[in-house]
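Below are the structure tokens for one structure; questions will follow.
Left out: one protein chain. Kept in place: all the others.
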Amino acid sequence: MTTANDLQLNDRGQLRHFLSVEGLPQALLESIMDTAESFASVTEQTVKKVPLLRGKTIVNLFFETSTRTRTTFELAAKRLSADVLNVNIATSATTKGESLLDTIRNIEAMHVDMFVVRHAQSGAPHFIAHHVAPHISVINAGDGRHAHPTQAMLDVFTIRKHKGDFTQLKVAIVGDILHSRVARSEIHALRILGTREIRVVGPRTLLPAGIESLGVKAYYDLDSGLEGVDVIIMLRLQRERMNGAFIPSEHEYYARFGLTGKRLAQAKEDAIVMHPGPINRGVEIDSKVADGSRSVILQQVTHGIAIRMAVMSMAMRHDSGEKMA
Amino acid sequence: MTTANDLQLNDRGQLRHFLSVEGLPQALLESIMDTAESFASVTEQTVKKVPLLRGKTIVNLFFETSTRTRTTFELAAKRLSADVLNVNIATSATTKGESLLDTIRNIEAMHVDMFVVRHAQSGAPHFIAHHVAPHISVINAGDGRHAHPTQAMLDVFTIRKHKGDFTQLKVAIVGDILHSRVARSEIHALRILGTREIRVVGPRTLLPAGIESLGVKAYYDLDSGLEGVDVIIMLRLQRERMNGAFIPSEHEYYARFGLTGKRLAQAKEDAIVMHPGPINRGVEIDSKVADGSRSVILQQVTHGIAIRMAVMSMAMRHDSGEKMA
Partner (left out) sequence: MTTANDLQLNDRGQLRHFLSVEGLPQALLESIMDTAESFASVTEQTVKKVPLLRGKTIVNLFFETSTRTRTTFELAAKRLSADVLNVNIATSATTKGESLLDTIRNIEAMHVDMFVVRHAQSGAPHFIAHHVAPHISVINAGDGRHAHPTQAMLDVFTIRKHKGDFTQLKVAIVGDILHSRVARSEIHALRILGTREIRVVGPRTLLPAGIESLGVKAYYDLDSGLEGVDVIIMLRLQRERMNGAFIPSEHEYYARFGLTGKRLAQAKEDAIVMHPGPINRGVEIDSKVADGSRSVILQQVTHGIAIRMAVMSMAMRHDSGEKMA
């Protein structure tokens, strides 16, 4: 069986698809961040476009609605001067009974260059990457509970900008780890980058059994989980969990795991607070913390554009990564 | 409290946001029309684009659906060479419980340059302008019953092209003044430009009490309201008013306030007929008049592109307005 990396990297170790952070070499993650760094200035100067992908066609294939993620990919593509097609799969040919593979084959036949895929099924982007023509790159924009690799990359990029050396850092990821593709991808990225200590914090119902096998420490109590950490990553609590079997009530969840100023005091004095958004104020995080001086939540959004520009341009050029030998 | 103009103009009196016509200096309105004049030729030549806003990102934030208005803003932006993002708020993060301000903060963090906002709530664009980062401009594309300033500007631009000097003109605005943001903005624009006489004409149920305080004359009879006017601006009668408490019936409304050829004869011989569209043929206007030689309704649409190009480029450059001292 092919592994994700047989698919993700070409024979010189360069990025070809971006499906999952898992198993990628540290040097490649650093190369993505270095490339993003070079684009970060692009988003701040007057004319924001670079002509790297001029004439290329990027297709946003979103089987799950996500205005925010779709928008960041669309912006990143346009700033690389690519043409962007948004294909809303809910209203497309699949509703006429066409299979996923036939849909892919058809759009591929239009000589497009990249698919940005969001899908409720874990593994869908991997499946597509396995079947597309050799010149097409696939970027995973979130698949089921599996992975959200560009989110993880923008998170570690944000951490690197504030904290530098990962080998000195303690990072806590707080909330619904069980259902979170974001948490899974973050854990892999942090591990690859040599993070000193990764903690996951949440109620027992929302921490997967055996999570320690990923190289993290599990905490069921917020205060001890946050003690002495450099970085706090809060996860979004999906509405559908709030009144279900997973947590007793939104109110109690906030009381136990909501990040307030008092709780934040457990972390290091210069700890940063992160969240993938959109935030539920008063559910997983207090507004004062979300809008406070330690919050870097909006910086994450900005970095999301630069990271997506980096991944798109690297995957499309097939020649920007480090040689991995 | 900040007034709209504290927000709309920078300290040199230049346009920064465009939220309302109310209280703007006459010279600025004339500057907008002069700039539009320079773009009007752009829409008629072969290659229609100018590179003024190349590399800029304009976001159409439409909380109310309006294909027509959204399309004119999108076209105007593209003809200025900007990148355009259409964000359909009905399907976006606000449905996940995110607040308006969080939505704005997030899109803003993607380093966009302008929000074009349409919202059912009066004051929403003002609220957004109050909170956005300093480099971002906000254009009101219609808010509740409050204002629709680009519509008013394209209307006075159309009048100026046909009639020149406003101080000699009698203008009648006919229809549902009560619910019309278009009428409110038109009255302000016409007043600022020194229009000799502004009349509002409609049934008592659709003229706001105390409307005379805006400097207009109220008429409850169409024939006397149109007598001797140079310009007739018909308003659209919203379907939801037609069988409600406001008018007895569509048929009776047309009999009393519909613009027919016979009624048009009350106005000056060279009077022009305007309408913001979409028109209800046989409700507020007879087809023969709408399509007749005095109608400038389609010219209004054309001018709408030029006016929006003018407002967008002036707000974005912050340096095109007259110095107001």
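By letter and in written order, the chains are A and B; residue numbering begins at 1 in each of them.
Throughout what follows, a residue touches a chain if its C-beta (ideal position, glycine included) is under 8 Å from a C-beta of that chain, and two chains touch if they have at least 3 such contacts.
Everything quoted here is computed from the prediction, not taken from an experiment.
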- Which residue, B:K78, B:K163, B:R191 or B:K268, contacts the hidden chain when the whole complex is considered? B:K78
- Item | Residue in contact with the excluded chain [from B:L85, B:I247 or B:I279] | B:I279
- Note on the structure: Residues of subunit B touching the missing chain are 43-44, 46-49, 65, 67-68, 71-72, 74-75, 78-79, 239, 277-281, 298-299, 301-302, 304-305
- Message: Which parts of subunit A face the unshown chain closely enough to count as touching?
- Response: 54-57, 83, 85, 87-88, 91-93, 96-99, 102, 105-112
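As a working rule, only the chains that are shown with their structure count from here on.
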- Query: Any idea how many Å lie between the Cα centroids of subunit A and subunit B?
  - Reply: 42
